[in-house]
Structure formats: structure tokens, C-alpha cells
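On to chain A.
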Amino acid sequence: MFDKLDQIFVTALHWLVSFVPEAWRSLASSLICIAFILSVFPAVFSVTTIFERKGIGRIQNRYGPNRVGIPFTKIRLAGFGQFIPDGVKMLTKEDIVPRAADKIVHFLAPVVMLIPVLLAYAVLPFGRNMTVTDYDAGLLFFFAVGGAVELSVFMAGWSSRNKYSLLGAMRAIAQMVSYEIPLILSAVTVVMVVGSLNLNAIIAHQNQYTFGIAHWFVFTPWGLVGFILFFIASLAESNRTPFDLPEAESEIIAGYFTEYSGFKFALFFLGEYLGMFAIIGLGITLFLGGWTSPVSFLTWIPSYVWFFTKLMAIVFVFIWIRATLPRLRMDQLMNFAWKFMLPLALINILVAGLWHYMAADWQRWLVCSTIIFGAYVILGRGLMHNQKLGKRIYRYAE
Partner candidate 1 sequence: MTALQGCLLISALLFAIGFAGAVTRRHAILVLIGIELMLNAANLNFIAFWRFGPHPEALTGFMFVLFSMALAGAEAAVGLALVIAIYRHKKTSNLDEVKELKG
Partner candidate 2 sequence: MSIFFILTAIVTLFAAASAMSLRNLVHCALALAVSFTGIAALYLQLDAQFVGFAEILVYVGAIAILIVFAILLTRSGEAPENSVLTSGWMAGIAISAMVFTLLGWAVLNSSAIPKENPPAPVATVKNVGDALMTKFVLPLEIIGLVLTAAMIGAVIIALKESSKSETAGRES
């Protein structure tokens, strides 16, 4: 019975496809999968926006949206209907294009942003047997299409003919290029241990249980460090606080999409959130066991429920960080990526190799943890070198 529930979407897909003539089945199957992605993830996006506004409101001790419920009724739902008027407002606003703008590039930028982000979902496993295309080199595909997002950011920033847009775009590209390296290097450890770039093979490797606890990579020393590095790099890749320099409102208005309004702005907004979900989904797949359950007695819960629970949990951490931490400075951002994360990621690769070849007993844990902890301490001290941190002094205007 639970197996049926687990596979309900797969069965539904097969059932729907069986109505189509033989020759068109593969096409129909992919179209249905595309429709699934195009409907589910924007829905998750709209729910996330309202969670984000309410969550940040709660953390900052204010109300947040609490009025709008279901339209044309008296039901209020504590403000959870806010995304409907938000969306209507976004889509009906006037679309303003600056006179000096490069019209074609300005028009294409949001489209170019959204296409690679949506393509990235093609290889993510949402549940058991729920991968749209099971590429042999799925991880490589994910990173390859992720690289195209930078180009769209540049297109948006350059074509607007606005200094703030261009500054934001240059900041965004510099940040994305720098943080892509620790992102990929932290994923390499998983590839080394599993021996495959296929995301389903990576999940299958983690879908085993000892004493009722899953073999998730985050429960190993290198996996924990890899996950934390991946997490920080994915914060930077999705331009979230504390890495939101590309759109720092207090400095450069809104960064590369300053000159966008209406529907195109909505596309950028959607693209940014969908990119965030995709990269979180990849992090879940690599380190948190994808759709598997953490303990063996909970395996009856359907796999997609696990996936989306983990996704929303990490989205919550993202929101929490956004409400808590201040923005970094540009030199701090670069120093952190190149002087701390990159060496730590390289050492982590070494540790993953050791872990793979040492005998599975307590010595392995001791050696790997010691190396990583030592590297962390040394690199952290190097980063804090020459940083005079004293008591904070306040200067008041006189």
C-alpha cells in the first residue's frame, strides 16, 4: 500500500502515456514531466515568498503580511493568500524599457536566465524513479547549465545602460565565478566516493542503513565539511544574504535588474528562486541522501515527501540566515572564497580519498576528523590574521 503511494506519480505518468499512440509516447512522457516541473516548482516558489515574508517578519518582531486570504471570500488564512495579489501586481505592471537600452539583449536576458535554471531540474531525482532524464553524467549537466546563468546576468546588467546595473552584474559574475569553484570541488568528494556522476547512483549509495541510521554522506567527516562548503557556496550562487552584494539595495538600488519591471522582473525573481531550489535539491541529493529517509523505520513515508520536506527545511535555514546576518564586504567575500573555502575544499578532497582507502574502523574517523579540524583551525586563523577585532566602538553624530 505504501509502495503504491510512493510510486503514485510514476504510475499516473504511465497511465496517462498509455492513452497516446505508440510512436508519440516518449514525447508525451517528456511533455508531462515538463508540465510537472513547470507547475510544481513555481507553486513552491509562491509559497516560499509568503513564508519568507512572514518568517522574516516573525524573526524581526513585526507582523508581516497577515490580511489577504482567499479572494472573494471572508477566509483570511493568516495572510497566506498574499502571493496571489503579489503575482497579479507583478504581471500587470507596466513594462518599462530604458530609451538607451539595448532592446534585444534587454528582452532576452530574463529568458536566458530562466531556461538553464529550468533545464537543471531535468536531472534532479525528486523521488524513487522520479528523474526526468537519467543522464550518465547528470552532475556535469547540472553544473554546465548552471554556468549559463552568469551570461544572462551580464546581459541584463550591460543592456540596461545603467551604472548600477553594470556594477551589480560585475559583482554577481565575480561572486558566482569565485564560489562555483568550492561548489564543484565539494561535490567532487561525493563523486570520488561513489564513483559515478549519475545522481541516482549517488542516492543508491546512500540508501543503506546501519543500526537503523542511513549512510548519508553528511554523517561522515568529509561529508559534513563538504555539505557546509556546498551550503555556503550555494548561498553565494543564489545571491542570498549574506552574499547579496549583486543586488545590495542600500548601495546599488537592485543590482542587475534595476531597469526591469513588470513581467520581466517577475521572471528574474522566479529564476532566482528556482535556481535556489535547484541548487538546494542538488545539495540534498549529494549529501542528505536525496529522497531517502534518515532512519530505517520511517522508510514507509513516500520518497517525494522526504525530498520536499528536506527542500523546505533548507529553504527555511536560508530565510533564517537572511533575517540574521548582515551583508559581507566585497574583499571579505573574495578572501573567504579564495583563502578559506578553496583550500579547505582541496583538503577535503584529500580526506575523502583517505576515507575511501582506509579500513572502516574508528581510526579512519580519528585521522579524517583530525586533518579536517586542523585545516579548519589553520585556515581560519589565516583568514582572521591582521583583522583587528576589538570592542565595538560607536561614533555618534554631534
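Here is how the candidates were picked: all candidates are chains of the complex that A comes from, given by their letters.
Basically, a contact is a pair of C-beta atoms (placed from the backbone, for glycine too) under 8 Å apart; a residue touches a chain by one contact, two chains touch by 3 or more; residues count from 1.
On a predicted model such as this, the values are computed, not experimentally measured, just so you know.
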* Asked: Between 1 or 2, which touches chain A here in the complex?
  -> 2
* **Partner candidate 2, residues of chain A touching it in the complex** => 105, 135-137, 140-141, 143-148, 150-151, 154-155, 158, 166, 170, 173, 177, 180, 195-198
